[in-house]
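Of the protein chains in this complex, one is absent; all others appear in place.
Letters are used for the chains, namely A and B, taken in the order the chains are written, and counting of residues starts over at 1 for each.
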Amino acid sequence: MARINDVGGTQGFGPIDTTDDAEPFHADWEARVVGLFNALRGQGVFNTNEFRDAIESMEPREYLSTSYYERWFLAICALLERKGVLKPGELEGLDG
Amino acid sequence: MAEDRFPPGTRVRTFHHDPPHHTRLPRYARGKRGVVVEPEGPAELADVSAQGRADAPVEQIYAVRFAARDLWGEGDHHVVLDLWESYLEEDPADER
Partner (left out) sequence: MSGDHSDAAVARRVRRLETLLEEKGVLSGARLDEIIDASLSGASPANGARVVARAWLDAGFKARLLADGTAAVRELGFMEGSYQRLRVVENTDSVHNVVVCTLCSCYPLRLLGPSPSWYKSEAYRSRVVREPRAVLAEFGLDLPADTEITVWDSSAETRYMVLPARPLGTEDLGEERLAALVTRNALIGTAAV
């Protein structure tokens, strides 16, 4: 089944905000997330295709309401849990 | 690749490929007719690599040009997509 990221030709997203960004990252945590992505990928914890898959597997409502780099962060967390690097709930401190 | 299955100029059709997993054939281009522009170079099939599997087949990727009219029934422009070989079949001449 087609996933929520597959938006080519989908109606309703409205006009494009064509203004340029003042900076590549709007907040420092965004740069940290990109660094985390590159570091973990570089170490072979996951590959780029797995990472894209993790983003796309988000529930549609979540995907559409989350900012670009927060999606990256959520995907990284999901992959780390799937790979057993993080225990479920560990990031929230709920793992006992 | 020793010999590409779809040389430039070949008329191809994308499969109605609708898997439950990651893929790089967008919904708007499934089951559509196009023409091969040229090979883009082989790579591991993203569909398999995204599942963290080590056995992803390496396939040729082709730049395939689609007329907007063939994608959406209207439009004067063209869209070129880079598609793995297993997304494609030769466009059956007798159905044209």
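Here is the rule we use: contacts are C-beta pairs under 8 Å (C-beta built on N, C-alpha and C of every residue); 3 or more make two chains touch, one makes a residue touch a chain.
What you see is a predicted model, and the numbers here were worked out from it, not measured in a lab.
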Interface with the unshown chain - residue positions in chain A: 5-11, 13-21, 24, 26-29, 31-36, 38-40, 42-43, 45, 52, 55, 59, 62, 64-68, 70, 73-74, 76-77, 80, 85-86, 90-91
Hidden partner interface residues of chain B, rising order: 24-26, 28, 40-41, 43, 46, 61, 63, 65, 68, 71-72, 75-84
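Note that in this section only the chains that are shown with their structure count from here on.
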Chain centre separation in whole Å, for chain B relative to chain A (CA means): 26
For the chain A and chain B complex, residues of the former touching the latter: 1-2, 6, 8-9, 46-47, 49-50, 52-53, 56
Partner chain A, residues of chain B touching it in the complex: 18, 20-22, 26-29, 44, 46, 49-52, 71-72
